[in-house]
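A short write-up of the structure that comes next.
Note that this complex is displayed minus one protein chain, with the remaining chains in position.
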């Protein structure tokens, strides 16, 4: 696969996804034996304009398991002189001068693309804006489904919770639409249902989907239940109660024995801790898969560098 | 010694303390020759919900001298989604997925214990709450006494300053009570004397102690004078003047020739800089001992991992 930057999940073709996932499985083995020293000359800059310790740590741990070094900032917005338009570009040029890959989290949609146009080193989008892309999260989600279900074609996937706002559901819908005979269920109160642009995209790619207000009659036959993050403040402001969408032992008992439950973590009330020990609860492994997918992406970028 | 987590100073027995201190002396030698590469595959996450650069740097330097890598955050409280109870647990699970040891500083007492219950890697408490435990500080204090006085049994130790509030005096009292024929002096204005729970603990362990408002007649015959941090704002608010408890050349002249003066640093007016060059002023070496004790703890945790 030819990979120069990682900007959005749509850029990956099915063959490139399969190559990435093969590589991620190799990385799983390398990480299990403590990592490698092969990339010890490489420096990764994590340039976060908005703090996100979990995502940053996952990238940085991936780099460390490869033997590399890390320049880190959680507060790139404090670049005191970066106040005018066009300065992101100069900042990227400066940081490209002292690193081999830039991991960028930005508050503006389109920032990673802009960065990639001037950077002399690869740029990886680590999330941007509120509704923008977060491609490595989408890739680790898809990798988790692939690892747990042993397939990506022919799957029924329920996305459940706050679907209008989060990046997770949107990005995953894009990626899943690349596979055959996938059926998507969007389960949410109508006020926070998935936005029409995604449905139009699915229509144009002839992907089957269904919208539902209630999880009833759906969770019993899907292969994957993906419960999204909740934004409590926002829900309270809009007076929306997502309790019927929470997953507990009762819900679990209605699910297929080989279905899986996913969540981007950390959760609050969306999933009862009593569910954690069920083999279908894969969200802790899902978080760990982020490490392997990010190691895989980094090595692919470095190997062709 | 079997060590899975480092949560509170009481968890250490006398034999385990001696084993730790032997290990710390070995680490002193290893650090003197620039460190080792033996733990280069290990990743330490320093997860600080409250910034404390000195403690964090000491842990991180310990890890570096062992050859390892560091994931660092000073602002874990900015984990934007960690707003609900129970989320510390998920955060710890996620970070355990990308590290080999977690060093946690938290604003809540009991946080390190909670973390240890769900973590798949060792957790080290790097200080919690205002009155909570800070076991590695207590261990480095005790190690300093051991290194400087060549003994821990039979010592007279004066703890002087703000004793009700700080963790230092409390933790050290717990640790010293494990040794034979120790005598403790708590020297402070009555409003900020050591709290009764510590005295009850000492009674139940049959440790000798004395309370005093004035350092007079005490400093001249003790082996150790431990001057605690002052919280100027708090003292001013309560209109308490700790000047009589400050250590200067005059005080020094009354002390035994082989006594030692300790302080957790940095000080403001508690110790006159004129005292710094006296051989009894051990506070700079005390700070350095933190490195060796933390290296020792990390290797003990890793070696049994």
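Observations, loosely collected:
For reference, chains read A and B in written order, and residue numbers begin at 1 within each chain.
Just so we're on the same page, a contact is a pair of C-beta atoms (placed from the backbone, for glycine too) under 8 Å apart; a residue touches a chain by one contact, two chains touch by 3 or more.
For clarity, every value in this text was computed on a predicted model and none was experimentally measured.
Of the candidate positions A:11, A:41 or A:258, contact with the unshown chain belongs to A:41.
When you scan A:9, A:58 or A:99 for touch with the missing chain, the hit is A:99.
When the whole complex is considered, the residue among B:23, B:106, B:134 or B:229 that touches the unshown chain is B:229.
The chain not shown here is touched by just one of A:20, A:76, A:124 or A:192, and that residue is A:76. Where subunit A meets the chain that is not shown, the touching residues are 40-43, 45, 47, 69, 71-76, 78-87, 89-91, 93-95, 97-99.
Residues 34-35, 37, 51-54, 56-58, 60-62, 64-65, 72, 74, 229, 232, 265-269, 273, 284, 287-288, 290-291 are the ones on subunit B that touch the missing chain.
As a working rule, only the chains that are shown with their structure count from here on.
Fitting subunit A to subunit B on C-alpha positions gives a rotation angle of 120 degrees, to the nearest 5.
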